[in-house]
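If you scroll down you'll find the structure; I have some questions about it.
All protein chains of the complex are present and in place, except for one that has been dropped.
Each chain gets a letter, A, B and C, in the order it is written, and its residues are counted from 1.
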């Protein structure tokens, strides 16, 4: 029996989504291959039909699911506009909503994100909203038909890891949608940790892009996501306050046990 | 170019050592295969030449490096005695020194461990001492010829993870021997974290043994160790206080950048 | 020069707000005195004008600022109704908005909280909204005239501490209102940590109420809040990766330095 992720109308083997920002175009194919990813995000501005050299789509495998993001949008309305442009440009009908008003921490605006999601779901998009981890927002997103919820682990590009663990754990438990941890993961171990908590997938961009060897780091994240998923599925033991002998002899020679 | 671990006279591809305590004998072959391990620890009491059914060696692949531990020893002298018995029983000349006086947390006694190491190195053993993470002890172990240093991440069997991270990081930086994190790792992500810090390897027993599906968990740890090693080798980016746009469009439409 | 907190039209010396839930009435005066608190929260249901024995107001000092909460409200509208009843019952015009739809983690609903805040500010209330820590919500609350923002450190009554530290730090930096950490603080050290980060105040209820000695614990929180505030004000030194000799002799005898 294989473990797969059902997301909208797709069945995915890979639980590692990869972003293409900050990469030079030439690196993209090798990184995506090493990551084994099936879902690839990109900013619309990098989709340039008139210039094949500068068109990110020419560097993404044909069978990948494209997940254009609405980066640059400050309002839900702007996000809706970008999503429509992306579909018109041939990027398909999946979209990651990203509405950001904050210059310093680039935190998403949950309210405007919800507005865009409502509109785009009605227009037939498969909508994956990027949000600040908040239960009420996540519930409304589920109610209005989002395909997943994508809370941040830490600010975009910060490599700070799973700093919002407490709130993400609650989303995983309470929301009947796949929770995809997006932003902030800086090390493979942090991706594994998210998966062990029960996240459905993670999205990684900066941590791979800024590594000295992005291809090797992409492979590291791929293995970490699989490792963490197996850790989740195989029913880990409880954490204990005290020690517990792991061998029949730890303890003392000659004592009964 | 392949990344390998030089340990004493061996060249290892796998950086995941596995302990066989708490497993039923039948499970051992599948767990070891799933872990891809080349170094296997066992308590001497489970090495029973007269009873093949109860002899752990009959469940371990022939090409594995045996690493009998001295569990049950309360003094260096007892550890030396157990090590000699293990060699006489055909377990080879590698030994993990484990001297424990504490019943509750099963913490190793660094001083007695050092005494046993000195003696056994002179007798031609390849000695891997299990220690409480202490720089002075680790330096003396290196000086007297230990093959590696094995500090605990947390008490044996506690599944508490890398709680001694601060001190282990110092050992990795200061000691010119492989540092193998032993005890306490409870989740794959924690093994990955140790590897990302620069540990040479990790030893896992309880976390696999007590999982609902030990074979699957063994595979999870194998992937996590590889993931963490890749994370270490591929030169991860710095952690930042603030956000950093990961795509050319994160930020604002129409603004210069 | 004294450090005070300006909150709406009040000048407060104490930065420890205390909640009266879970206490027997008789304990309240001693706990409030030990906490040195000037702002006291209570649920409206405990304000019973017809029964002095069961009326929480008879146990609260006359000079305390009453901060009735809207607990029990599931919508903004219900919160507005409770706030009006509280004012009519003589509790004054301060109100803590608490709108909760989630039974398990009792997380506040940011959206309904914002609606109630908008309405009540217009009606002349001093509004302190309890929220899930989200920058966009906090900004809107500031824009519509809230007197402070009260993000949770962890779920109500969980004693789990400052689990949302990452997001609260961002609120402190970005929002031009007092940030009062509310819910989840379980130990004095956690209150001190919040203050060191720059929180304007903290609100504590359960941690004091469930202690074996609530009066002593109240005093502990009072001192911790003062300690953390002093830590914030006195300009702490940077954290360092390595050691740094703290005395002219740490280092080595006979060496120049």
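We take it that a contact is a pair of C-beta atoms (placed from the backbone, for glycine too) under 8 Å apart; a residue touches a chain by one contact, two chains touch by 3 or more.
Not measured: the values here are computed from a predicted model.
Peer 1: Considering the entire complex, write down the shown chains that touch the omitted one.
Peer 2: Taken over the complete structure, the missing chain's partners among displayed chains are B, C.
Peer 1: Just to verify: which one of C:38, C:113 or C:205 makes contact with the chain not shown?
Peer 2: Selected residue, touching the omitted chain: C:205.
Peer 1: Of the listed residues C:133, C:153 or C:220, which contacts the missing chain in the full complex?
Peer 2: C:220
Peer 1: Can you say which of C:76, C:155 or C:169 touches the chain missing from this structure?
Peer 2: Within the whole complex, the residue contacting the unshown chain is C:155.
Peer 1: For the chain that got dropped from the picture, name the residues of chain B it touches.
Peer 2: These residues of chain B touch the chain that is not shown: 101-102, 104-105, 107-112, 132, 134-137, 139-140, 154-155, 160, 163-167, 170, 173-174.
Peer 1: For chain C, which positions touch the chain that isn't shown here?
Peer 2: Interface residues of chain C facing the absent chain: 19-22, 41-46, 69, 71-74, 78, 98, 100, 103-107, 155-161, 183, 186-190, 192-193, 195-196, 205-207, 209-214, 216-217, 219-224, 226-231, 233-253.
As a working rule, only the chains that are shown with their structure count from here on.
Peer 1: Could you run down the chains that neighbour chain A and chain C together?
Peer 2: none
Peer 1: Please report how many Å separate the Cα centroid of chain A from that of chain B, as a whole number.
Peer 2: Whole-Å distance between the two chain centres: 31.
Peer 1: Centroid from C-alpha atoms only, then distance chain B to chain C, rounded to Å. What do you get?
Peer 2: 45
Peer 1: Multi-chain contacts only, two chains or more: what residues does chain C have there?
Peer 2: Correct list: empty.
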